[in-house]
Structures are given as structure tokens and as C-alpha cells.
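Presenting chain A:
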Amino acid sequence: MLSLVHSNDSIKPRSEIPLLETSDLTKTYSIGGGMFYEPLQLQAVSGVSIRVEKGRTLGIVGESGCGKSTLSRMLAGLTPPTSGSILLDGCDVTGLPNAERKRVLRDVQMVFQSPYSSLNPRMRVAEIVREPLDVHMRSLSKKERDERALSILNRVGISREMARRYPHQLSGGQQQRVGIARALVSEVRLVICDEPVSALDVSVQAQVINLLRELQRSLGVAYIFVSHDLAVVANISDDIAVMYLGKVVEYGRAEDVLQRPRHPYTQALVDSANIPDPVLEKSRKPRILTGEIPRPTDPPSGCRFRTRCWMAQDRCAVEVPALVRRGNSPQAVACHFA
Partner candidate 1 sequence: QKTVARVALSGGLDRLDPIMSANGTDLVVMTQIYETLLKLDPKTGELKPHLAEAYRLKSPTVWEIKLRKGVKFHDGTPLTAADVKYTIERILNKDLASAHYSQLTTVSEVRVIDDYTVEIETKKPDPVLMRRMQPIGGSGRVFIVSKAYYEKHSPEELTNLPMGTGPYKLGKWEKGASLTLVKNDSYWGDAPDVDEGVFTFIPENSTRVNALLQNEVDVIQRLPIADVERVKKSSNAHVVASPNGLVHTLLLDSSKPPFNDLNVRKAFAHALDTEEMVEGLLGEYGRVLGVPMGPNVLQFDSSIKPYEHNPELSKKLLQGKTPIKLNTFTSDGRYVNDRDFYQVINEQLKQVGFEITPQTLEWGRFINMMQNRSGGPFYIIGWDFGEGDASKMNSFLQSSSALSVTQDPEYDRLVTMAGEETDEAKRTEIWKQVQKYVHDQYFVAAVWQASSLYGFSNKFDWVANFGENLALSEFKTVKQ
Partner candidate 2 sequence: MTEAVARAISALRLNRAVLAIALIVLAILVALAITGDALAPMDPAQQSLRARLKPPGFEGRTGIHWLGTDAVGRDILSLIVAGARPALLVSGLAVALAGFIGVLVGMFAGFRGGRMVDLLLYITNIQLAFPFFLLAVTIVGIVRPSVSLVVFVIALGCWVPFARIAYSETMQIVEQEYIEAVHVMRGTTFRILLRHVLPNILPNIIVLATFALGTAIVMESGLSFVGLGVPTRTPTWGKMLSEGRDYMQTAWWLTVFPGFAIFLLVLSINVCGERLRDITDPKLMGR
């Protein structure tokens, strides 16, 4: 694992302490089980090490069930990791006592996937956005808190009039803006966006992505941007981590990962992304993966991708490939043959 830290270092200059860094983060769920059952063990996230620099965006892609949400929830402090550490400004959050952790984690907020269900249907928009201030900026008067909420709402393009409405009276895109406003109303430095645009109408997606990018520029927050849509992640991210069945299989600068994918899974992913260009699409022969994603309760031994990989050999079933920079590749790849 030492090599992993090394490989990470190769992506960014060593000098500054990153805003967020994880090492070997693992989450295991016990599912089923009961008075008489032996519960099944499910490694939703397994040994993930990533880092996010101030003001930059880390994109995380992967197929459904590969552990993206679990990872984001751990980073947001919603789920305690089974093992591994999360360093915020170089300080390990996982070991901290509850109250202390809560204070430290204030800097981390989240934007959720479903615009509607992430807003309490019985609260008005202004109240929803004010709530984080109610929780930990009690020193401010209610009026001040209201003002701050309204000003951030204004920033995301929600008018004062709309702030008086209930969530169901807003469109999906507006609801998601409210969600973003709530995440940014208190002084945050890292926003974790778990599929913030997948539930939106295609024509509205771009608005929200643009809004996020614009806010990053003006507020200097860092994002962790999670999506299963490679194109969306590609658009917003500086760095990209590709996940497969709980593990990061490729990790590096966005352009490196996208333009010269080294891991066979990343290659397939890039290949299977359709480009709205009929001439190109009809002529190219994309690499189609065979088979389905294995059940996460009993992942394949060795390399988890080997069951669907066209390069797999006996070695892959035995040896877990480490996520390291190989040869002259600028990004880290977890494949024996990269």
C-alpha cells in the first residue's frame, strides 16, 4: 500500500496538505442475518485511497452498486467506515470523539441525487436552506440567518418569491438548486455531490452542472462529484477515479484517464459511452463487455474485474492487482497488464 501513496503523490505536488485524503477506506455491510442466520458480508467499498485538493473536483464513476454512494456517505460522515482513515486538513476524522467530529465535519456538505426527496415536503424553501444555520450558527440572529439563506438562494437563481414556496411547487431543476444552496449556505469547503444530475431532465442537467462549476469558481469549494455517467463526470472533474465493485481501478487526471484509459474496465466504459454522432457511432466497433456485474456479496477472487475481462489470465484469479502507476502512465491503474 505504500506504493499507492506514492502513486497518489505523483498526481499532485507533495507540498501542500490536501483538503481531504483517505487511505485504505473500507466499508463492510452485514446483510440478512437474524436470530438464526449467519449474515452475509458485503464489501461495498474496499481499500479506497483518494485525495481532494482545495477548490478542485474529484469525479468518481462506476456502475450501479460499485460503492460510489457508500464512499460519499463515509466521506460526509454519514456512515462510519469499517476500517481506514479519512483525513480532513491532515487531521484524522474517524478517530475523533463524536462532538469533535461533528464540529470538524461541518466543512463538508452534500448534494443529493433526488431533488425532491432531498427536501422536506413540509418545510418552505427558505426554511430548508436556513436549517444548517439554525443548527450551528445559533450566534446569528434569526433575521441574519434568513438573510443569508435568501442571499445564497439568490445566487443559485431562486427568487425571494420562490423561497416562500414548498418544494413540490418547484421544478426539478429548481429543487436541485435549493439542495445546492443548502449545502453552500454555511461556510463549507468540500461538497460531496452524489449523482446530483441523474434525476434531472436532460435539458436541465446542463444548467445544474454549469451552476456547480460557476459556484466553485467564485466560492473556491472543492467537489467530489459522483456519477455513473462518464460524460457528466468528465465535464466537471479535474481528477477521476473509476470504481468497480468497491475498488478504485483507475485514478488520475481527467484527461489522462479519458483519453488514454489503461484499465480494461475504463476502456470498456469509455467505449460504451455513446457519442451523439451517427457517422462515428455507426462506424466504430465499441468493445462490448460480456456478462453481468458479479454479486458484491461474493466478489471474484483476485482481480474483481476478471470475470468480464478479455485479457484475464490465471494470474488474475489469484493476485489482487495493486493501484499503482505502471510504466510511463501518468495515472494509477489496478491491472496486471496495464
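The candidates came about this way: all candidates are chains of the complex that A comes from, given by their letters.
Side notes on the structure shown:
In the analysis below, contacts are C-beta pairs under 8 Å (C-beta built on N, C-alpha and C of every residue); 3 or more make two chains touch, one makes a residue touch a chain; residues count from 1.
Since the model is a prediction, treat every value here as computed from it, not as a measurement.
Touching chain A in this complex, out of the candidates 1 or 2, is candidate 2.
Of all the residues in chain A, the ones that touch candidate 2 in their complex are 34-35, 73, 76-78, 102, 105-106, 108-110, 112-114, 117-122, 128, 131-132, 135-136, 179, 182-183, 186.
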